[in-house]
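Every protein chain but one is kept in place in this view of the complex.
Let's turn to subunit A:
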């Protein structure tokens, strides 16, 4: 009976998170298009509902009611499996994200590794989709995209290692807590300036590398070489339409928001209030979390709007010859600083 109750509780939490996430993504998608439009002096979607607020739901209905087409020469099972993999994996990573104090569905000890593992699996959706389509452009795009994601995972891994060394734990909740206790603000004797405690300040170069690698990892412009409409038509999604395409897009945006949430947790103090005084502390943690995620996403959207697309060889150069050495050296530097100054947390 108790097992059943625990199971029902987890199921309920998961459903709640899923619904909240999907509604959030509907508006994040709209925001993405609106910001892009505003930069280009357009209006963006403004017809469906007031200020175009229901645009994403209209798109959803359109995708769902279209006829799915499956290419005759494709591997049909894998062709339909690929979007499912992308979407399910992207959503399952959210199980460990603490959106507020104690609000993670699974508060596991290896939370960071879990997120890293799941996001490294995301490449399979793309590679299987590209291969199963049995078409030239999707295949080329899948290879490109897989190489790109594998390359940038390396630097993301090292950036995460530096944060882990500072926090002394692989648990996402613990990482946020360790940012609340100590840091610049505590040493200056002004602990209420909580935002100075967060890791964005001491690990600022890592934040930049993490942000750019996150753009590359999620195939966002300026690194959207998987899509590259000018050379590869629409990349690995070329043969997809209707609901399978919707699942790909959904998976992509879920992992983008996941990367925003990871940036928030690792560098921006998660759910903690920026200033540790009322009225800021009256606001619930989840609100701060959402605000920070939106802030990071705004940066994602602005980058999409005003940075031109990278050339593929330059993308590889940036990943392997610039970010990898910098993050590797930073791991050493951070380790030395922590050890020599005795700031490393006991444990």
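Simple rule for what comes next: a contact is a pair of C-beta atoms (placed from the backbone, for glycine too) under 8 Å apart; a residue touches a chain by one contact, two chains touch by 3 or more; residues count from 1.
The rule is short, and it goes like this: contacts and distances are computed from a predicted model.
As stated in its UniProt record, the chain not included in the shown complex is "NADH-quinone oxidoreductase subunit J", which appears among "ATP-cone domain-containing protein", "NADH-quinone oxidoreductase subunit J", "Cytochrome c-type biogenesis protein CcmE" or "ABC transporter ATP-binding protein". Across A:107, A:120 or A:186, the single residue that touches the chain missing here is A:120.
Between the chain not shown and the residues A:39, A:64, A:150 or A:329, the one that touches is A:150.
Listed residues A:58, A:84 or A:110: the one in touch with the omitted chain is A:110.
Residue positions on subunit A in contact with the hidden chain: 3, 78, 108-110, 113-114, 116-118, 120-121, 123-124, 127-128, 131, 139, 143, 146, 150, 153, 170, 313-314, 317, 347, in rising order.
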